[in-house]
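Only one protein chain is missing from this complex, and each of the others stays in its spot.
Showing chain A:
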Amino acid sequence: MAEVVLRCEGLRKAYGTVVAIDDLGIEITEGETYGLLGPNGAGKTTAISMIVGILARDAGSVTIDGQPHDVHRTATKRLIGYVPQELALYPDLTGRENLHFFGRLHGLSGRELRRRGDEVLDVVGLSDRAGQRVRTYSGGMSRRLHIGVGLLNRPRLLVLDEPTVGVDPQSRNAILDNVRQLAGQGMAVLYTTHYMEEAERLCDRVGIIDSGRLRAEGTRRDLVTMLDREDEVELLADGDLAAAAQALAELAEVSAVDVREAGLRLLVAEAGPNLPQILATTGRAGVTVRSVQVREPNLESVFLHLTGKALRD
């Protein structure tokens, strides 16, 4: 069983009468990517700041690899790689100088520092631009270097706060691929985003946060199941559609069938595994299916269901 790398319980932070985070609890195991999904102002950055140890919490506890962690614990900070939302780099230093600077803060020096710097440059694909000032980098390159800084200390827990904000689609894909590879190497990843697609694509589990509270968490399927809403399957088909509809309605997984002008529309408990049976049934009814479209409820729908507002509000 995978070890728990991050465990936080009952986290709370208030600014005067405004409660920014209330009773937040998260657990992430090694190799797992956990997405904290919420709109701007939901409390993601506050939560992350307490988890990485740059913001004192009012209540609750955080452990990293089983060790208690807070703003003063340098031993546990060694286990964390932090990639903040803003580009926290010196623009007038080169990429390599930036890495070496933060590497020194992590206690690296000499040959070890140079070797680790080169390794990270290689991982983020910036070896050929390492000697140039960050000021000359494109937005995507800067973001990649920014992530690289978070990898210098070979962290057990990598915390990325909205790392793809303001990044072009190509660099965004590169960043997501990078994160997936890192998780594959056994790192626990905590990833905040307000992009539903990123959370769906990248994260093993997702926590939905709004107004400082964790509203729900689980795998994408778990969360969607909470909606108690079925998948919608639309078949573009020719032939005896009425006969096919009658045959499909007899399947246990299909709860409703509509005959449309150019095909059929079905509501299915879980479309994926049942699709072969559906297609076989329509074939036996003498109907030729020209295209299939499956619409599953997504995290956007879950968020709307849980909070009553859209994710980008």
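As a working rule, contacts are C-beta pairs under 8 Å (C-beta built on N, C-alpha and C of every residue); 3 or more make two chains touch, one makes a residue touch a chain; residues count from 1.
We take it that contacts and distances are computed from a predicted model.
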item: Chain not displayed: protein name in its UniProt record ("Threonine/serine exporter family protein", "Cation:proton antiporter subunit C", "TIGR03943 family protein" or "Transport permease YfiM"); value: "Transport permease YfiM"
item: Given A:70, A:197 or A:222, the one touching the chain that is not displayed; value: A:70
item: Among A:14, A:54 or A:269, the residue in touch with the chain that has been omitted; value: A:54
item: Sole residue of A:10, A:107, A:166 or A:286 that reaches the chain not shown, by the stated touch rule; value: A:107
item: Sites on chain A contacted by the missing partner chain, in the whole complex; value: 49, 52-56, 70-72, 74-75, 77-78, 80, 82, 84-90, 92-93, 97, 101-102, 104-107, 109, 149, 153
